[in-house]
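Note that one protein chain of the assembly has been removed; the remaining protein chains are unaltered in position.
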Amino acid sequence: MNKRISIEEALNLVKDGDTLMVGGFLAVGTPEALIDGLVEKGVKDLTLICNDTGFPEKGVGKMVVAKQFKKIIASHVGTNRETGRQMNEGETEVVLVPQGTLAEQIRAAGFGLGGVLTPTGMGTEVEKGKEIIEVQGKKYLLEEPLSADVAIIYATMADEKGNLVFHGSTRNFNTLMAAAAKTTIVLADKVVPVGALNPNSVIVPAVFIDYIVEGGANG
Amino acid sequence: MNKRISIEEALNLVKDGDTLMVGGFLAVGTPEALIDGLVEKGVKDLTLICNDTGFPEKGVGKMVVAKQFKKIIASHVGTNRETGRQMNEGETEVVLVPQGTLAEQIRAAGFGLGGVLTPTGMGTEVEKGKEIIEVQGKKYLLEEPLSADVAIIYATMADEKGNLVFHGSTRNFNTLMAAAAKTTIVLADKVVPVGALNPNSVIVPAVFIDYIVEGGANG
Amino acid sequence: MDKQQMQEFIARRVAKELHDGDVVNLGIGLPTLVANFVPEGISVDFQSENGFIGLGPAPAEDQVDLCISNAGGQPVTICEGGVFFDSAISFGIIRGGHVSATVLGALQVDEKGNIANYMIPGKMVPGMGGAMDLLIGAKKVIVAMEHTVKGNHKLLKECNLPLTAPAAVDLIVTEMGVIEVTPEGFKLIEINPEYTVEDVQAATEATLIIADDLKDMQ
Partner (left out) sequence: MDKQQMQEFIARRVAKELHDGDVVNLGIGLPTLVANFVPEGISVDFQSENGFIGLGPAPAEDQVDLCISNAGGQPVTICEGGVFFDSAISFGIIRGGHVSATVLGALQVDEKGNIANYMIPGKMVPGMGGAMDLLIGAKKVIVAMEHTVKGNHKLLKECNLPLTAPAAVDLIVTEMGVIEVTPEGFKLIEINPEYTVEDVQAATEATLIIADDLKDMQ
């Protein structure tokens, strides 16, 4: 079981039309080198699931500028004017989801749940088209799982099995997306031998990781 | 904000009739010294939420033997014959819940969710009385949140704010119960000054912890 | 007061609502300033919804760590005793009621405590980010904003922009005064001595209830 692959091999795992999860929060904790590769490769008609659409010249926003998405599911697109332009001109479908709901939907997919009930979005446009369920006298929205064909995530360090640790605020959605895709590729700043990480401090267990690419320091 | 209290002060926070969460898995990662104190204090008519009922002479099982519970919610009671006796003779109500479902119910309460949809228990006696909801063509049970008045949990180490770290397989339900009770008391083997723990390695953030008791090494 | 003085005046007043041990989430813009005015003698932890508690000030330029950023993506620091976590835990903390208070800006607030602050249809649709969860989950919701925008009311009888959350706001702090959202409507409990009650009412679409013990805002 060797999970290490080259960046070229990793890029070949993303196909036109795929649903793609991308880790990161305003481009912090984003697998930047994989984004650059996907822009260059020109894969298209993707559905993006990401916290936000980064900036036009940083993070997943570069793929927005390259018009690689037919649909974007995110909690915030305000930092990338190109997303707004594509949305307003009807070029790209944009679904806005409350950030905590997005986190739970991705977690639900990865953890085999059929969804969660959340009070977030009740009484707002977010409830449109969703089932409302009353539990213990309080009303909640039923939010369904969100899964993907491929997740590209970032980690500060991986061991050769794929156990991951993170520094700073880079975890964000990376930990959740790891479990929620058919194929998960991690871009790690550094890869260390098996046994080098403290089993009490690993944040993402290797069981969720299919492939490891080394390099491309974050930031 | 000084969260450190004596074991006597901690025991006074548990009242007759309370719903009590107790961390631990077959008495591993159980706040044993708090269990001993509650047995001695004789608090009664409690509802227990715990993975299991430990052993007659170890873990929360000591409280079962002392007949302190009117109701027990657990995934497994087979290691404590006294629980089985009380259940069979109608002395104590026992609700058996699949372990993964119990974990999600406690997490849901702590994280403000109205419940989760799980496939676990479909087609078994577990589905009795529960709502069945179809999502994306598959049927799930709606499992509601489980909260408590007081949670007593264990940690290997706490800082003085209440940030927690764990060694080995002691986390189990401790991390989840921390957020799910009105009052959470942690029994930590060791308490260290604020700043002594690596912010990248803390497992339970202090925001969930109300009180810290030092001592009573696990095992 | 120039704009900066006005914003600091608001932020200073909001900071008085904080208590020792509180965990507080500050929105971007004006609310961020609140961190500069935490009263002496109390300790407050700031939560950053992108994944930590213990948000500290911006670092010196040569101390920047690009992996430690706030919810606006800017480099910040983490205080002693802080802790990093992922987005599921971050919003578990928020949605689960573990955040003592959130301070947010708003486009509109109405007398039922409804708030609109995430989109102007057809014009500006940045998305709600974490705002909907914060409004639902934080124990206390404080809106910190200028009382009007270009002479138009922001404190309304009824919001007409899409809501971020219904019946969510507890307290509104502006440069004109401090307003509680009560079951009966907006209640002016403090007033900036530079203004009269009539001034504040004129700048507010909804009818104000004036507190019997109306105080000066400081």
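Each chain carries a letter (A, B and C) given by its place in the written order, and its residues are counted from 1.
Following the convention adopted for this analysis, a residue touches a chain if its C-beta (ideal position, glycine included) is under 8 Å from a C-beta of that chain, and two chains touch if they have at least 3 such contacts.
Keep in mind that what you see is a predicted model, and the values were worked out from it rather than measured.
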| item | value |
| --- | --- |
| Shown chains that the omitted chain touches within the full complex | A, B |
| Residue among B:68, B:101 or B:184 that touches the chain left out of view | B:101 |
| In subunit A, positions touching the absent partner | 1, 107, 109-113, 159-161, 163, 179, 194-195, 197, 199-200, 202, 205-208 |
| Residues in subunit B touching the chain absent from view | 25-29, 51-52, 74-79, 84, 87-88, 94, 96, 98-104, 107, 118-126, 156, 166-176, 203, 218-219 |
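Basically, only the chains that are shown with their structure count from here on.
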| item | value |
| --- | --- |
| Comparison of B-C and A-C (more C-beta pairs in contact) | A-C |
| Identity of the chain that, by mean CA position, is farthest from subunit C | B |
| Between subunit A and subunit C, centroid-to-centroid distance (C-alpha), Å | 29 |
| Distance from subunit C to subunit B - Cα centre to Cα centre, in angstrom | 35 |
| Multi-chain contact sites of subunit B, meaning residues that touch two or more partners | 112-113, 200 |
| Numbers and ranges of subunit C residues touching at least 2 other chains | 52, 78, 84-85, 88, 91-92, 94-95, 136-137 |
